[in-house]
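With one protein chain withheld, the remaining protein chains of the complex are depicted in position.
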Amino acid sequence: MNETVTSTLPVQDARIYPRGGLDVLSRTEVARLRDASSGGMHDLLRRCALAVLTSGSANDDPRAARDLYPNFDIQVAQQDRGVRIDLKGAPAMAFVDGEIIRGVAELLFAVVRDLAWTAIELGPEYATDLESSSGITDAVFGVLRNARVLRPADPNLVVCWGGHSISREEYIYTKQVGYELGLRGLDICTGCGPGAMKGPMKGATIAHAKQRKRTNRYIGITEPGIIAAESPNPIVNELVIMPDIEKRLEAFVRLAHGIIVFPGGVGTAEEILYLLGILLREENADLPFPLILTGPTIAAPYFEQIDRFLRLTLGEAATSRYEIVIGDPAAVAKKMTAGIRKVRAARLEHKDSFYFNWGIDIPLAFQQPFEPTHQAMAALDLHHGRPPSALAADLRRAFSGIVAGNVKEDGIRQIEANGPFEIHGAPDMMQALDGLLRAFVEQRRMKIAGHYRPCYRVVA
Amino acid sequence: MNETVTSTLPVQDARIYPRGGLDVLSRTEVARLRDASSGGMHDLLRRCALAVLTSGSANDDPRAARDLYPNFDIQVAQQDRGVRIDLKGAPAMAFVDGEIIRGVAELLFAVVRDLAWTAIELGPEYATDLESSSGITDAVFGVLRNARVLRPADPNLVVCWGGHSISREEYIYTKQVGYELGLRGLDICTGCGPGAMKGPMKGATIAHAKQRKRTNRYIGITEPGIIAAESPNPIVNELVIMPDIEKRLEAFVRLAHGIIVFPGGVGTAEEILYLLGILLREENADLPFPLILTGPTIAAPYFEQIDRFLRLTLGEAATSRYEIVIGDPAAVAKKMTAGIRKVRAARLEHKDSFYFNWGIDIPLAFQQPFEPTHQAMAALDLHHGRPPSALAADLRRAFSGIVAGNVKEDGIRQIEANGPFEIHGAPDMMQALDGLLRAFVEQRRMKIAGHYRPCYRVVA
Amino acid sequence: MNETVTSTLPVQDARIYPRGGLDVLSRTEVARLRDASSGGMHDLLRRCALAVLTSGSANDDPRAARDLYPNFDIQVAQQDRGVRIDLKGAPAMAFVDGEIIRGVAELLFAVVRDLAWTAIELGPEYATDLESSSGITDAVFGVLRNARVLRPADPNLVVCWGGHSISREEYIYTKQVGYELGLRGLDICTGCGPGAMKGPMKGATIAHAKQRKRTNRYIGITEPGIIAAESPNPIVNELVIMPDIEKRLEAFVRLAHGIIVFPGGVGTAEEILYLLGILLREENADLPFPLILTGPTIAAPYFEQIDRFLRLTLGEAATSRYEIVIGDPAAVAKKMTAGIRKVRAARLEHKDSFYFNWGIDIPLAFQQPFEPTHQAMAALDLHHGRPPSALAADLRRAFSGIVAGNVKEDGIRQIEANGPFEIHGAPDMMQALDGLLRAFVEQRRMKIAGHYRPCYRVVA
Partner (left out) sequence: MNETVTSTLPVQDARIYPRGGLDVLSRTEVARLRDASSGGMHDLLRRCALAVLTSGSANDDPRAARDLYPNFDIQVAQQDRGVRIDLKGAPAMAFVDGEIIRGVAELLFAVVRDLAWTAIELGPEYATDLESSSGITDAVFGVLRNARVLRPADPNLVVCWGGHSISREEYIYTKQVGYELGLRGLDICTGCGPGAMKGPMKGATIAHAKQRKRTNRYIGITEPGIIAAESPNPIVNELVIMPDIEKRLEAFVRLAHGIIVFPGGVGTAEEILYLLGILLREENADLPFPLILTGPTIAAPYFEQIDRFLRLTLGEAATSRYEIVIGDPAAVAKKMTAGIRKVRAARLEHKDSFYFNWGIDIPLAFQQPFEPTHQAMAALDLHHGRPPSALAADLRRAFSGIVAGNVKEDGIRQIEANGPFEIHGAPDMMQALDGLLRAFVEQRRMKIAGHYRPCYRVVA
């Protein structure tokens, strides 16, 4: 191992021999993996690997990392005995006295493992059925099983959602909730970045140590686009890279024994609508699924606004599916523990597995991406009287499109070119939507340049 | 669980929920498994399951078991959460106070797992390439990996071959060798039946306990035809059912870090020729592979005869590949330990894995079954001057055919119908072969009705 | 390590560094241990060590071992870091390739540990109170705790008593019972010699392996006089050497969650009387204590005779404390399992520990040895109307004296010198005693030269 000098930050070359999951491969599999990693997958692999190798650095932005380690490269080489990972110009911070830090190496193997699985098993040649709803669910299951995340243990996995850039007060609150969850023996799964994705894990770590809990799971579920922008936080000890955003969301829902939503940006609001769209389905009516929206006192307005909006649009009945708790971490953990007990009983009753929620119905529309074109936006149907589940799905899409039209480069350009989106919706519902967005802007949870100006108009 | 009364022996019905390997299945996989087990695979499954459920019974013959438990049946049922195994009229000896014995349950899951894998992954629909040598090796690897037998640990696996019905003195000797191997920390793999397949495991068990070795492997590798005739002995704690005899032999060779051959019947002699046919190949010349032929003093003539035969036919050079040790269990274990040290060094040097001998060359001819027809026998070429490997392969075939012509129903009928096989061979070689067979008859290692009469004639 | 040549059997010198229990000693403790082992304790240490080093040999008699290894010696040497054990002329069978077998080393450490503890903690200088009943119980507790035998786990320890030289049929039966106990997750504790002390452990070993039970306890409790005559069988994985016979008996009773008595010699009958003398005490009336007398069909007469004798002498009520099961190993195990469940409940109710039966009352008379002099025998009071417990105690003493007078060198000499013992007893009781002894002689369970002639006479 010798140091190269082209970069200003210390770097290192290394050869790593994988363990666990990548260590028992057939020669054919090794060859395919080598081909995939040197072919179309290579750039993706390089970016994801760099994100993992800079995990825990002061600077959370892996894009900056790419500038700091311009000569970094990764190759997967074949050996009779299996695979070898060759790193060049890798960040020295991932090493101790020339040896890669074991936890970092595990995350690196996870990157190779999941990208390879996706490239090989879900690739065009080895065509798994990705058109049907059950085919997509099988693909989600396949990635998770291959990542050894599915384990037949008692239900105790809490998925935590929320923003990656939240206020210090909100961040401390997520730690406190994590601490209370950890004291009660619960494990944590998040999107694996900073902010609300890191706080609950950090709090749980301390609680798990105090409770002398030995096997702790801090599962991070990401996807190539996200990990390239957000390094996994260093607490994550099981990392899964799902093929895309929709499969990542499905993985969260099917793995979770309960979900906690912390304050976040507009993305978090969108996730709430996604989840309610599923939970309000007739098919899932009898399924217990603890869902708690929580934050410190300063976050109360955020959740009040969302709550008001949900009541107005989806009706009072929708509120039966979630609970809002403000400023009480212990209460959150107690409610979650009670909720998971019900989940456990229901899984046993329906003979469903503990480790994968086969029973919950996620229709194809939720499994496929929504592209917010003018045409797609015009096709939305935001009127009272529709089934709440269908309405929630369309609200989420409307939401997604409006956000794009306001803050995403591509969306703004579309609006400039074709004028505002035309949305068919009930006026009161549209007003509520507008109110919600304005509030987010005021609370600086949606960052726009200048004043907020709606990018749509309502068509009666 | 209620007892049924149709059989004279106590029986029991049970529902069993698999663990380990069968516990994390997708709904699609469960459905395929259910279909396979109720379709063509069902009778095979029933027979293999019964063999496992009567493991350790006084009567070693599972065929008798089928008469003793005529109402026994097994069904693999689907549940949302996975699979369930339903047993009807199962031997009560496999249960304690209504609960199945855990080790028996594990063997049962192994049966379902391996038959399912074979039916699903190697079946006609999901066609793996089973025509090429590397395709077959990949299939062998696939079955073993799915059975979780492949583990990246230090080389310590000794494969023991030998007869299932040997003399008491010979059986005690196999236990003593197993004891000495176990004292030195070695694990045992056999064909998993009685006799020389049980003795070494039994001896090793005692030694492992004395050495306080905690994770001990007693691997039994069988195939559907054999397990239906020989219950796995109760010491086996990892059971694999390979699809056929040739893949079973390849599994032995690729898993072994060394092989010990105890006295046996003609089958054992055939296995020696199979292994020498591989080891004498040019391609494997540099590969260390400890091979020890051993038995108590009374077994000396058996090995002397084989040794003489090998020298005569394959030349003195062949003897470099094996060692004969008579009546010295400790010496066998010491030589094996030293040999495995060399295997370890070679694997590291060639970057081959510890858990699967990718490096050894096994040509297609050894991977495909030999059908001893008159035509096939006439095609053999048993003359001096041929490469020892090729000659060993043909000698094994000749041997196999002659045994069939003497003792197997099908072979005897062929000889009656078409007269003796015509074999092209050097007279001295054929004489030696004849001598070997006559000796086996005398030593009662080959059981024939009446006098031994050659079923072939030599063509110059 | 070099071989010495003075003995005909292979021997070896070795230096061994203890682990577990002897590994963290203060310098003062090490010095005391060294002094004790080179002083008065040395010969005892030498004999016990040799018994352990020949454990598992064909010849069970350690006295023979002393002739076979005349030059054997053991020294405990001090080092700054702790102790070192130096062996000279030790049996080579305890070693593999120059390394001592780990299990044998553990037993050797146990010998040093327990003899040292007894010499140091119970020796005259460091006077523990060995005069009072509770002082003796504390000493028993101290030896067991120092041996790390006391562990706060669920009750599952079955003590098995019975003869060391029993018939093959009886031995096989003890294995079957051990197998059935092992299948139900029970651990075994015996006197650690051959016969009924080995069989149950052997059977349990197989059952534990089949049930995949990982932490198994095969506890052997012996004392210096016994171990010097009977090597611990090689299955024992926890060995304790109690200071004397009475403390050994108390250790059995306080460790046991249930006791099974197999057929044995007169010693076994004496142990039954010892235990009943305790169990029939008023103070122990409410204490559950499963006690099963069992053997194969051929042993039925032995237990019938004992049963008859107990009814006659102690009254029908005594039979409530034991159960006789003939020829049904599974029934024995089921009854024991049920009995231990009650023990567990009672310990919880009385807040007594699981690992040591503090609650059972053992009076001083049972903790002190009985010397069968003429005077002591004349002091016995064998009449109806006494409390059964007191009567049982005196019957045991009478029994013990009569056996001594018939078969022990010292006792026979006393009788020759002073005429028969005079025993004060009810005639029918004495007749029953006589009948029992005659039956034992007939069944060859008590070996005497010539005809049986009572060594006592009854005084009305």
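Note that the chains are named A, B and C in the order they appear, and that numbering of residues resets to 1 at the start of each chain.
The rule is short, and it goes like this: a contact is a pair of C-beta atoms (placed from the backbone, for glycine too) under 8 Å apart; a residue touches a chain by one contact, two chains touch by 3 or more.
This is a predicted model, so every value here is computed, not measured.
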Practice problem: Sort by label and list the shown chains the missing chain touches. | Solution: A, C
Quiz item: In the full complex, which of C:Asp307, C:Asp352 or C:Asp434 touches the chain missing from this view?
Solution: C:Asp352
Quiz item: Given the contact definition stated above, which residue among A:Val96, A:Ala285, A:Ala317 or A:Ala345 touches the chain not shown here?
Solution: A:Val96
Self-check item: Of C:Gly123, C:Gly142 or C:Pro454, the residue in touch with the unshown chain
Solution: C:Gly142
Quiz item: In terms of residues, what is the contact footprint of the unshown chain on chain C?
Solution: 19, 23-24, 26-28, 79-82, 134, 138, 141-142, 145, 150-152, 347, 350-353, 355, 358-359
Practice problem: Pick out the residues on chain A that sit against the missing chain. | Solution: 56, 96-97, 101-104, 106, 180, 183-184, 205-206, 209-212, 214, 234-235, 237, 334
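Here is the rule we go by: only the chains that are shown with their structure count from here on.
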Quiz prompt | Chain whose mean Cα position lies farthest from chain C | solution = A
Self-check item: Closest chain to the centre of mass proxy, which here is the mean CA position
Solution: B
Quiz item: So what's the Cα centroid distance for chain B and chain C, whole Å?
Solution: 46
Quiz item: When the centre of a chain is set as the mean of its C-alpha atoms, what distance in Å lies between chain A and chain C?
Solution: 64
Practice problem: Would you mind listing the residues of chain B that make contact with two or more other chains? | Solution: none
